[in-house]
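Reading through the structure tokens given below for one structure.
For this view, one protein chain was removed and the others were kept in their places.
Let's turn to chain A:
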Amino acid sequence: MSEAFTEWLRSRTDEQLRALAMSRPELITPVPAHVTGLAARAGTPSALGRALDRLDRFALAVAENLALAPGPLRALRDRLRRSGPAPAGAVDRALDGALERLRTMALVHGPDSDLRLAPGVSAALDPPAGLGPPIADVFRHHAPEAVEVLLEDLGAPADGGVPRERLARVFADPERVRRLLGEISPQARAALDELAWGPSSGRVPNARREVRPADAQSPIEELLARGLLGATGEESVALPREVGLVLRDGRLHRDLSPVPPPLDGITRDRDLADRTGAGQAFGFVRSAEELCELWSVDAPGVLRTGGLAVRDLKRTAQALDVPEWAAAFLVEIVHAAGLIASGGSIDGEWLPTAAYDTWLVRSTEERWAALASAWLTLDRAPGLAGGRDERDRLLNALHPDLRRSAAIEVRAKTLAVLAGAEPGLAPSTESVLDRLAWEQPRRRGGHRSEFTEFTLREAELIGVTGLGAMSGHGRALLDGGRAEAAEALAPLLPEPVDKVLLQADLTAVAPGPLTSDLGRWLALAADVESKGGATVYRFSEGSVRRVLDAGQSAEELLAMLERHSATPVPQPLSYLVGDVARRHGRLRVGTASAYIRCDDPAVLEEVLADRRSNALRLRRLAPTVVASKTSRATLIDSLRAMGYAPVAESLDGDVMISRPDARRTESPPARAVNGFHGPEPEAVAAAIRAIRAGDAAHRSHLERLPEPGGALPRSPATATITALQEAIRQGTRVWIGYLDSQGQATSRILEPARMEGGYLTAYDETRAAIHRFALHRITGVADVN
């Protein structure tokens, strides 16, 4: 561990350390005991890997240049200016920013006159910028005699040193390498140029052949004979780093851009994009509702391994009239938003939750915001559903296998790119991928570019983008949150209408979203033929009968139609209603005191006369009303058994239209996933305070505070936790009572840093060290004073 680095780290201000922890949160999990610990943690390969992954193309290039040649800022700047076509001013500006960031992340330390990489960074970056290994490494496995021969051919003075090291000294001189390059044929030079910008290794047969410059038969042999290429295996050769650098003319990169590549695409009218996004949002909410309604009555089973069967997904997609990927996405979002969960019978079924019912009564924009924010924090990749994983296993929607931690991060990055684009710009997928590749060049492979594509199409489907451009409400969701998003979306949504157009071909057209009451009623009274901005319903004998079954009379049905029709009810429709009613039963049953109501006294007489009704203990109240002592349910069942078709009536005399077959799961909704966001600033601040304190103690062996005397503090558990949280936030010290592992009651003065998983991490002033305390053993908290 470099002492200089540790000292540099220690010299950073608290604010700078907090910035470090914010940018590399893994360094304070768990909180290291002191700055030396922090420095050690920062130098581990895994922590460095994660830090480097967060660098953009340019900052990474800065680090790579420093890996190759640490030193003054001037030289670095010079090399970078030559690394691409960008104007010097832009490079300088970007360099200042990149250095600031690298220092903040503790990847670079030292003054401008002597910039150095933090310990371990060089190794983590190796090989930098696609260069080959140093020549000493290339010839590591060559026989010393062979290297001697090569040295002789190169005209190196025989000074008796280790051959490999002498070789390295020869090649360390760029002039020397340049002279060697001047000796070779153009074909050989062309072969080298192929390797110059990477990949720096190639395949040739019989790579280990021994060749002298005079006997070289082919371009490759010319190169091998001069050490410009070295064999690294039976059939592989590598370009030594020193040669590569000369070929690259002393720079590491040739087309380095100091700024992210611009996004290109189609510029949309912003209004149109917003409205299209709103249209998609509206459709998505509607599909979510349809999905839940569908599954309330026809719940798909939970697979034995979890998840939703492919067959059920197909069926759902068909019923909702959407492609399968969209159905999988919808199912995942609805699940993530807690609207469906597994439950029901023993084998398990996917059923709507009680939360669905509360979601349902909220406004469309709030419902959308709930779904869209569930998407932002979804740590799964719904786009993979229906495909196969690395082991060729089928991936099912809602299955645990769809968890991909990268998905949430790529989604956030992709959306950030979209949000950062010119308003109205619908960037092409390629340019988004290019931008992301620049922003995180080390993050490649896996499903990352696929995840970006998923994100783009999902954003369009859910309405965060409209025609490919970030919509106003999408931006509000990303910048603000649910409330802001709902507020931005509300004015773009169509007003609900309470009038439909009835037509003679027995269709009804609702030219917009219906008020929820009317919508539900129509869904019962007619069959939906077409959906979208409007809804087309068709009345049929069956649908009219459904209304009558639900207890409304033909007159009530027609009155309802008249009330909600902009035009007179067409004759064929009223004829249809009359025709169906002609053959339909007319019994009605009430709840409050269990009564039977019927417009036709004769029917009641019939009921009373039936011997089977004796058990119901019926009493006639009026020619059209009969009361019963039994419960409504028993009454209805018995009447049905007698062959009537009674319906339930609510307190105020309305018929209760409910689908008795709609079911809900008892299980709680899925736990909301902790979203992709940085660490909490308060926690970071507390952690840094603890490190500082620990460091001070560690270095000066600070005197421990004496244990405070007197009775141990005692407080109820909830109060303890609240007080500790408050102390973390405020950065104040507290006095606690603690039962140690032997059960001994002790008294401590703490500076709490973090609380998680039932433990408190804090700097213990009475022990002068950072400790973890089990929360359940803390007897109470009191103010230090």
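Following the convention adopted for this analysis, contacts are C-beta pairs under 8 Å (C-beta built on N, C-alpha and C of every residue); 3 or more make two chains touch, one makes a residue touch a chain; residues count from 1.
As a working rule, contacts and distances are computed from a predicted model.
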Name check vs UniProt for the chain missing from the figure, options "DNA 3'-5' helicase", "Branched-chain amino acid ABC transporter permease", "Cobalamin-dependent protein" or "ATP-grasp domain-containing protein", returns "DNA 3'-5' helicase"
Of A:25, A:174, A:423 or A:511, the residue that touches the missing chain is A:511
Which of A:97, A:174, A:260 or A:283 touches the missing chain? It is A:283
Checked against the full complex, the residue among A:10, A:82, A:254 or A:531 that touches the missing chain is A:531
Across A:572, A:679 or A:731, the one contacting the chain not displayed is A:572
Where chain A meets the chain that is not shown, the residues are 272, 275-280, 283, 321, 460, 466-467, 494-495, 501-505, 507, 509, 511-512, 530-534, 536, 567, 570-572, 575
